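Only a part of the assembly is drawn; its chains keep their places, and the rest are absent.
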Amino acid sequence: MKLITAIVKPFKLDDVKDALKSAGVAGMTVTEVKGFGRQGGHTETYRGSEYAIDFVPKMKLELVVDDSVVDTVVEAVKSAAATGKIGDGKIWVADVTRLVRIRTGEEGTNAV
Amino acid sequence: MLSEATVQSLQATLDNLWILIAAVLVIFMQAGFALVEAGLTRGKNVANIFMKNLVDFCVGALAFFIVGYAIAFGGSMTGLGRYFGGDGWFLAGDGVFSYGTLDKFVFFTYQVAFAATAATIVSGAMAERTKFKAYVLYSAVISALIYPVVVRWQWGGGWLFQLDTPFHDFAGSTLVHMTGGVAAAVGASKLGPRLGRYGADGRPRVIPGHSIPLAILGCFVLLVGWYGFNAGSWLAADKVIGEIAVNTTLAAGAGAIAAMTLTWVRSGKPDVAMTGNGLLAGLVGVTAGAWVVNGLGAIVIGLGAGIIVVFAVSFFDKVKIDDPVGAVSVHGVCGAFGTVMVGLFSAKEADGVVKKGLFYGGGPDQLVSQIIGVVSVAVFVFVTAWILFSILKATVGLRVGEQEEIEGLDVHEHGFGGYSNAN
């Protein structure tokens, strides 16, 4: 069991979701987040004064998946989310020691 | 039998009807102020802003009913009466002053709407850090005392009206707006800037407002209400109100365009909130001369006010008077500006009321009176507001605690956040 976390550009969410669906992913959880990174923010002006916005809106996807499909999933996100422009985001993978489906109590692979 | 009186009474009914409707339009401006101020401040203080705007109207209405109106309009206009009236408390009795054909209740309704406007201007400048209790007390005093005295001097027939060339402030650039603006400046500087408003290096940092939709909706509402404010100030129904309305429209438009263009040139982008401020600046500016200027004058005054407001906002930023919504710039600075401009752009002459301005061949008389009026009102309001806020600071306290300010006045002053996403 792995937890794959991906940070992507908001307007890419639909494409990524579709790619993951096609890759057979059954579930995921999405959060609106703000990212700080190489992309940098931008300068806004408000009532004549400038100020820096360091954070850019991003979407975070979390997927718990079977070890066997990690590469497929990472690949799917990567190709669907990439625009080639700075700020496309990151994907990281971590171990999950247990997974439970609340409704049924099923655990492990069955719970995905 | 048909008599002259019948016709006169019809005209009187017309006058009363129009002024009541105009009063309703001016009361609608309370919603406009609440919206503008709420939009240009943070979401954690939004309930507090609306509460202040609601309550200053309520408290102000009662205070003006009980004492304010009597001070502004009551009693003899000679001697001390030139500075301070004193008759008609509670509007009670038959001898209560009214204007022209207007019923005292109609005239009162119109005047109370103006008093509430003067009072509410301050709430934006003092937003996001003022104790609610102090604000309520402030709004009682300005509606009961400070504003009525100012009104007395001019509209109440007092000394500014009795100048050889009377001071001319048609609908209140000075009496209403500058009064509010000066009190706002005193309040904001007594309070000090919001936490985080200035960096460690002393340079201003932007604290953005939380909702441009609320702010600009507020500007539209104020624009609509302003037709009652200016055209109603004729205090009678006749064709003259048309030109007043046109001047109001043109100055508003010019003010917005000027501020938009100036921010566009200065920062590469037309600023929305500042364009809204420009519209209001144009409106405030033309208010004093709404009757006496012509269309061109209105446009010039509007453009001037729209430019001034942009620089004024920067100026107060620099001198660390933290005014979240620009109330001091819009109402204080542009109110003074517009009033003085009457001395230049007045195109009308009316015995015992107004002379032509410098640019229209009337010489400097009116200009001098305008300056006297602006300066004396500014000094009076400055001093009394200073005393008032000092007393409030020393007694109930003016500013909320640090935690209250960081976490928001909504929860701490009113027990409940303005926005909830509870399920």
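So that you can tell them apart, the chains are marked A and B in the order they are listed, and the count of residues begins at 1 in each.
To be clear about the criterion, contacts are C-beta pairs under 8 Å (C-beta built on N, C-alpha and C of every residue); 3 or more make two chains touch, one makes a residue touch a chain.
Computed from a predicted model, the values in this text were never measured in an experiment.
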Number of copies of each distinct protein chain, complete complex:
A x3, B x3
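By definition in this document, only the chains that are shown with their structure count from here on.
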From the mean C-alpha coordinate of chain A to that of chain B, what's the distance rounded to whole Å?
51
Quick check: in the complex, which residue numbers of chain A touch chain B?
44-51
Which of the residues in chain B come into contact with chain A in the complex?
204-206, 208-209, 263, 266-269, 271, 273-274, 277, 310, 313-314, 317, 326
